[in-house]
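For this view, one protein chain was removed and the others were kept in their places.
Chain lettering (A, B and C) follows the sequence in which the chains are written, and residue indices restart at 1 in each chain.
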Amino acid sequence: MMTAEEYILSLRNMRPRQVYAFGEKIDNIVDHPLIRPSINCCAMTYKLAELPEYRALMVVKSSLTGKPINRFCHLHQSREDLINKVKMQRLCGRMTGSCFQRCVGMDALNAMYSTTFEMDAKYGTEYHKRFIEFVKEWQENDWTVDGAMTDPKGNRGLAPYAQKDPDLFLHITEYRKDGIVVRGAKMHQTGALNSHQILVMPTQTMREQDKDYAVAFSVPADDPSLIYIYGRQASDTRKLQGNKIDTGNINYGGQEAIIVFQDTFVPMKNVYMMGEIEFSGMLVERFAGYHRQSYGGCKVGNGDVLIGAAQTIAEYNGCAKASHIKDKIIEMIHLNESLFSCGIACSCEGAPTQAGNYLIDLLLANVCKQNVTRYPYEIARLAQDIAGGLMVTLPSAEDFDSDAVGQLCRKYIAGVDGVPAESRQRMLRLIEAMTIGSVAVGYLTESMHGAGSPQAQRIMIGRQTDMEAKKAAARRLCGIDEDQLVCTATQKS
Amino acid sequence: MMTAEEYILSLRNMRPRQVYAFGEKIDNIVDHPLIRPSINCCAMTYKLAELPEYRALMVVKSSLTGKPINRFCHLHQSREDLINKVKMQRLCGRMTGSCFQRCVGMDALNAMYSTTFEMDAKYGTEYHKRFIEFVKEWQENDWTVDGAMTDPKGNRGLAPYAQKDPDLFLHITEYRKDGIVVRGAKMHQTGALNSHQILVMPTQTMREQDKDYAVAFSVPADDPSLIYIYGRQASDTRKLQGNKIDTGNINYGGQEAIIVFQDTFVPMKNVYMMGEIEFSGMLVERFAGYHRQSYGGCKVGNGDVLIGAAQTIAEYNGCAKASHIKDKIIEMIHLNESLFSCGIACSCEGAPTQAGNYLIDLLLANVCKQNVTRYPYEIARLAQDIAGGLMVTLPSAEDFDSDAVGQLCRKYIAGVDGVPAESRQRMLRLIEAMTIGSVAVGYLTESMHGAGSPQAQRIMIGRQTDMEAKKAAARRLCGIDEDQLVCTATQKS
Amino acid sequence: MMTAEEYILSLRNMRPRQVYAFGEKIDNIVDHPLIRPSINCCAMTYKLAELPEYRALMVVKSSLTGKPINRFCHLHQSREDLINKVKMQRLCGRMTGSCFQRCVGMDALNAMYSTTFEMDAKYGTEYHKRFIEFVKEWQENDWTVDGAMTDPKGNRGLAPYAQKDPDLFLHITEYRKDGIVVRGAKMHQTGALNSHQILVMPTQTMREQDKDYAVAFSVPADDPSLIYIYGRQASDTRKLQGNKIDTGNINYGGQEAIIVFQDTFVPMKNVYMMGEIEFSGMLVERFAGYHRQSYGGCKVGNGDVLIGAAQTIAEYNGCAKASHIKDKIIEMIHLNESLFSCGIACSCEGAPTQAGNYLIDLLLANVCKQNVTRYPYEIARLAQDIAGGLMVTLPSAEDFDSDAVGQLCRKYIAGVDGVPAESRQRMLRLIEAMTIGSVAVGYLTESMHGAGSPQAQRIMIGRQTDMEAKKAAARRLCGIDEDQLVCTATQKS
Partner (left out) sequence: MMTAEEYILSLRNMRPRQVYAFGEKIDNIVDHPLIRPSINCCAMTYKLAELPEYRALMVVKSSLTGKPINRFCHLHQSREDLINKVKMQRLCGRMTGSCFQRCVGMDALNAMYSTTFEMDAKYGTEYHKRFIEFVKEWQENDWTVDGAMTDPKGNRGLAPYAQKDPDLFLHITEYRKDGIVVRGAKMHQTGALNSHQILVMPTQTMREQDKDYAVAFSVPADDPSLIYIYGRQASDTRKLQGNKIDTGNINYGGQEAIIVFQDTFVPMKNVYMMGEIEFSGMLVERFAGYHRQSYGGCKVGNGDVLIGAAQTIAEYNGCAKASHIKDKIIEMIHLNESLFSCGIACSCEGAPTQAGNYLIDLLLANVCKQNVTRYPYEIARLAQDIAGGLMVTLPSAEDFDSDAVGQLCRKYIAGVDGVPAESRQRMLRLIEAMTIGSVAVGYLTESMHGAGSPQAQRIMIGRQTDMEAKKAAARRLCGIDEDQLVCTATQKS
C-alpha cells in the first residue's frame, strides 16, 4: 500500500502525457494549481488508510491474496463490506468536501469481476481469469483506476453502428492476434489524470450490429495514444489566483476530463469483453448500481460539510438561535441522513454474485441515486438561505488584501464579536463554492448526472419492483381475489 | 404459539369488558362488524407464523427460553433481528393493508427490557427481574400486548403535577405493600381491545414533582377496572352495512381506543417503574425510537397495496401505458422504497444495549419516521390522481345491488373489456378507503402522529447529529483551521 | 332574483324525480339529511346576494336585460367581472367550507355563449340566438343550472363511435323536426339535484365519425326521462345520525350524482350544438378554462376555513405559540394565497371573445388549476399535523352524549382552560371532515379531478406557452443568433 506522499510521487513518475486545458498543453500536472486540488482529494484516500483511527474502515484483507489492501481496491466479500464502502465514502466526502474520484474504479472492479465470471461460464472465455490477474496487480500496486464508461453518443436517437461518425462510440477498429486496436472517446472522466490505469467499459446495452462496440479492457493511464482534455468548472480560475480564500475549499476539488483514444493498442491479456453484446447490459447495470450506491456515501459526506458550514455561518452572523434557522439546519440534516439511509439500505440488502463478490440491491441503489438527484439541491438552497446574500456580493480576496480598501472590507464584513472578518469571508466562500461554484459541479450537477441521469434510475425502479405481488395484494384485500388468510369463524367454537 | 384461530378464541375467552362505541356497550367484541376487521389484522400476525413460506421471518428462538416464539414477542438479539422486524412489518402491512397493531407491544417490550436493566444497575431495584418473568409468560402465551404510552395531557403548557385535573396524566394514587393503585387514561390505544395485556409507560420525561407519574406496569386487558371507549374513523359505519364492498378493504382495519384506568390495582410483581423520574425520558426515547423504526416497515407494506391498487385501476381504466401514469407509479414506488430504506438503515446501524438486546440507531429511526409523516401523503395524492374522480362519486354498493338502478350502474361504470364493473368498483373503494376513508386513518394520520408527531422527531434529529464534527470539517476545508491531512509537497522529491 | 328561502321552495315545487341513493328511491330530496347540506350550500349563493355587505360582489346588471341579477347567472363583461367572479367564489367557499356547486353552470354559460356565437358566424346557424333566449330565462328565474360535461367514456383507448356500448358517450339517437332524442349519461354531476336546468355539453374534441356525439342542449332538471344516482362520499352516513357534531361541517356539504338520459327528447329551441364537431374542442377548452379559474376562488375559500380551524385547534390545544406551529400556519396561508394569486392573475389577463363576454387567460388558468391539484393536499397535511392524532381517535358524538361514558369523554378530552371539550371535539371533527371525510371529497379529490385531471392541464400548459420566443431569447443571449439590441460602442465617442 502506498502512502499519500508515495501516491503523489507515483503520479510524478508516470510517462509524459498529452494533457490540455485552456488551450494549452500542461506538462507538470501534479503541481498545476488547477489540477492539484483534485490530486489532493485522491491522495486523501491513501492518507486516511495511514491513520490508525480510520484504518479499520480503510484497510481490508484481499480476497485474492490475503494481503492488506486499501478498500478502494477491494472485491466486496459481504454485506458488511458493502456497508463499510458507503461509510468510507462518507468519510472521504467529509474530509475533502469534494469528489475524491477513486470510487469509480472500485465500482468498475466489482462489476467487471462478476460479469466476466458469468461470461466465461457461458462461453468458456478467459476474461475472468485475465481480469483476476489485473486485479492482483491493481491491489498490489494500490492503484487508482479510472472506470471509463460514458461515450459521446452523438445523436441519441441512433445506435452506435448507425452514427454518421463511427467514433462517437468507442469501438474496436482492428482485431489482431495479440490484441485489439480501439478508437473513440470517454466523456466526463472523473479523476482521469489522477489514475494509474483506465478500465474501459461499454456505455450501454449493445445489439447485434454493435459488436465492435461491446468492448472492455484496461490500459495504463500514461499510454502514449491517449489525449486528455480537461473540463472546466464554475469559478475554476480562482484556483489560479495567488490568494486561495476565494476558492472556498482551499485544497481540494474535483476533476473531469475527456479521454480520447487515438487508435490505442490493447494486448489481449487486458481485454475483458470483445463482442459479447448480451453482457454489455449486465455490466452497465451492475456498474451503475454500485456507483448509485456510492452516491449514498460521498455526497452525504459533502453534505456534512455544507451543514457544518451553514451552522457555522449562522453562528458568525449571530442568528444561530433563531427558530427558523434551527429548523432549516434540522431539515438539512434530515435530508442528508435520508440519503445515507438509502446508501446503507441498498448495501444491507446486498447479495453474493455467482462470482462470489457482493452486489447491492439494485432497486434500492436506484432509489438511493434518485434521491441524490434531488436532496443536495434542496440542502444547497437551504444553505444559501442561511448564509445570506453576502455570499455572492463579497469583494474578492485581493480587495481584502489591498491597501486601498482592505481595511474597509474588514470593517464592514465584521460579524459577531470575536470572529475575524476573514473567518466569515472564508466560510461564505466555502458555501459559495459548494452551491454555486466549482464544488457545486460535484455536489450538485454530478449528483444529478453521475452514475446515470434521473430518468435512467426511474426506468430501473419501474423494472426492479415486484408489481405483481403488489397487485395481488390489492386484489385480495378488496375482494376481487379470494382471501384465504382471513379467519372467518364468527361464532364461538 | 397460537394459531390465528386460537388467538380469536383466546379473545372470546377473556373476561367481560366494559367497551363502548356509538354510546352503547358492546358485549361481543369479537363478532362486532366494527371491530372484527381489526381483530383480523392482529390475527394475521399469528396466521403468517403458521405458513411455511413466512415461518423463517415470523418465528424465532426466544433468548430467554430457547423455545420458538412469534417475532412479535421477541427481544432483538442482533442487527439481523432488527432488520427482520422491519421486513416482517412490511409483510404484515401488505397482507392486511392496515395497521395490524401488534408491533406496539413488541416495541414496548424491547424498550422496557433495556431500561429496567439500567434502572436496576443504578438503584439495585428488581424491575428487570420482574419484567423478565412477565416476558416469559408473554412469549409462552403468545400474547398480543398493548404498549400504552400517550396520556390526555390537558393543557400542554403545564407539567403533569400542575394540571388542574391531576388525572390528565396517569398516576399512582395509592402506594400499598402489595402493589399500587393508578388512575388516569391512555389515549389512541392501537389494538387495545385485541390485546391480552396492557403494558403501561409514562408519556414523557418527568421531573421531581411528577414522581407519581413516573410509573410503568402491566395489567391484564380484561382487568375489571378498565373502561374502553372506541375511537371512530372516517367511513367507519360502512362496516356495519350488509354489503362490504364499500369498505374497500373488506376484511381488515385498524383500531384505536381510549383506556380509562379507574383506580386500577397493580400487584408489585407487575410494576416496572415507580418514581424513577430520570429513567422516564430514556424509556420514552427508546420506545419512540423502536416505534419510529416500525413505521419504516408497516407503512411500506400499506404503500405496496396502494401502489398495486393504483396500477390495477390504471389497467382497468385502460390508461396504464400512458407515460404520465407510468411515471406516477414509479414515483410512488420510489417514495415507498425510500421509506423502506430508512427502516432498514436504522436497523442495520443498531447496537446492543447494556441489557443485551439491540437498539436501533436513534438518529436514523427519527429520520425514518419524519419521512413517514410526508411520503404516504404524496403516495396517496398520486393514487388519487391515477384513480380518477369516480373514486368519490361512485354510487353505493346498495345501488349496484338494486333492481332499480343496479343495471345502469354496471352499464355506465364499465371500463376496459373483460373487467367486470364490480372489479373496478372494488378497486376504487380500496383506494378511497386508503386515501380518504377508514384505512387512511392508519395510512395517513397515524403516519403523521403515531410514535410521535413530526416536531418530536425534528427535536431528536437536531439532538442526535454530531454537529461539532461537521463544523470542524467545514473550518478545516476553508482554512480557518489548519489542514493537517493535505499533502503539501509541490516539488518532485 | 330569489331569496335563499325561495330557492329552497323552488326545489320543492319541481316535478317528482327519480333519485336513488343507497339502493332506495328518495322522494323528498329537500329534507333528506344526506342531501340537504348540499342544498344549503347552493342556497348560500342566494343568501349572500340578499345581504347588503355582499351585494356589490354578488349582484350585477345583466348585459342582456339591464336588470340586476346574481353574478352566478352573469356573462362576464370585463376583467373586473372575471376578478370579482373569483372573489365571489372565495367568499362562498369560506361561507360554506364546501363545494357550493353553482359555478359549473356559470362557467358553462360563458363558454357556450362565445362558442355558439362563433358557430353561427361560421355556419349561419341559430345556436347563439337560441342560447340568448335561454340565458334570459335563466337570469330572470335566477336558476341554478348544472353544467354537464363528463361522459362515462368506457374504454379510454377508443373513440366515442368505436365503443362497444354506444351509450358510453351521450349521443343523439333520433333527429326529429321538432327536436332530438338523446341517450347516455353524465358522471360526477356536481349539484345535479339542486339545479333547475341541465346544460349538456360534449365531453371532448369529437372527430368525423363522432357527429352524433357533438351535441349540446338544455333540459329541465325535472324532465321525467332523467334518472339520478347519488354518489357516496367518505363518512356520508354521519349525516344520517341524530347528533350532527361528527359531520364536522354541520350544515353544508357537496353533491355529485350520475344523470342517466333515457331517450330524452330535447325541443330544437334548446339545442345549441348538433354535429359541429370542430367546435366541440373549443367548447370544452373554454368551459375547462373558466372552471379551472373557478378553483382559484372556491378552494381558497375552503382553505381559509381549514387554516382558521388549524389556528383555532392549536389555541385549544395550548400550543399556538410554538414556533413550528406558527410556521406551519404561515405555510398554509402562503400556499392558499398562492392559489388565489393564480385565480386573480388568469382573470386579470382575460380578454373579450368575439361574442363580447370575457375569457380568462387560458395558460394561467391551467397553471392555476395545476396548483390546485397540489396545494390543498399539502394544506390538509399541515392541518393534520397541527390538529394532532386525536382527530382520528376521538369517540363518537354518541359516546359524548351517553350516560355511561360521556363524562369520561369530556374529562379526558379537555384542553386549555376555558374551552369546553365540545368545542375541541367540534373543531377536530371539522378538520377531520376536510382532510379525511366528506368535505375532503370536494377539498381534495375534486381539486385533483374537477375541471380536468392534472395531465389535462399539463397538455394545455405545454400548448399555450410561447416557446419560440423563449428559444429565440436563449439563442440571442448565448450568441447563436446575433444580438441587435446590445450597445457595442466600447470607446468614448
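Annotations
Criterion: a contact is a pair of C-beta atoms (placed from the backbone, for glycine too) under 8 Å apart; a residue touches a chain by one contact, two chains touch by 3 or more.
All figures in this text were calculated on a predicted structure; none of them were measured in a lab.
For the chain excluded from display, the touched partners among the shown chains of the whole complex are A, B, C.
Residue-wise, the contact with the chain that is not shown comes from C:Gln311, picked out of C:Gln311, C:Asn357 or C:Thr445.
Among the residues B:Asp223, B:Asp327 or B:Glu422, only B:Asp327 touches the chain that is left out of the figure. Screening A:Phe72, A:Tyr230, A:Tyr252 or A:Tyr272 for touch with the missing chain picks out A:Tyr230.
Only one of the listed residues, A:Ile180, A:Leu394, A:Met427 or A:Ile461, touches the absent chain: A:Leu394.
Here the missing chain is touched by one residue of A:Gln384, A:Ser423 or A:Gln464, and it is A:Gln384.
Taking the complete complex into account, residues 20-25, 152, 154-157, 164-165, 167-168, 185, 187-188, 227, 229-238, 246, 256-258, 260, 317-319, 322, 324, 373-374, 377-378, 381, 384-385, 388-396, 398-399, 401-402, 404-405, 408-409, 411-417, 432, 436-437, 440-441, 444-446, 448-450, 453-455, 458 of subunit A touch the chain not shown. Touching the omitted chain from subunit B are residues 323-324, 327.
Of the residues in subunit C, those that touch the hidden partner chain are 4-5, 8-9, 12, 31, 36, 40, 43-44, 47-48, 83, 94-97, 244-245, 248-252, 304-309, 311-312, 326-327, 329-330, 333-334, 337-338, 340-342, 344-346, 348-349, 363-364, 367-368, 370-371, 423, 426-427, 429-430, 458, 461-462, 465, 467, 469-475, 477-480, 483, 485-487, 489-493.
The definition used in the following text is that only the chains that are shown with their structure count from here on.
A straight line joining the Cα centres of subunit B and subunit C is 38 Å long.
Counting partner chains per residue, subunit C has residues 324 touching two or more of them.
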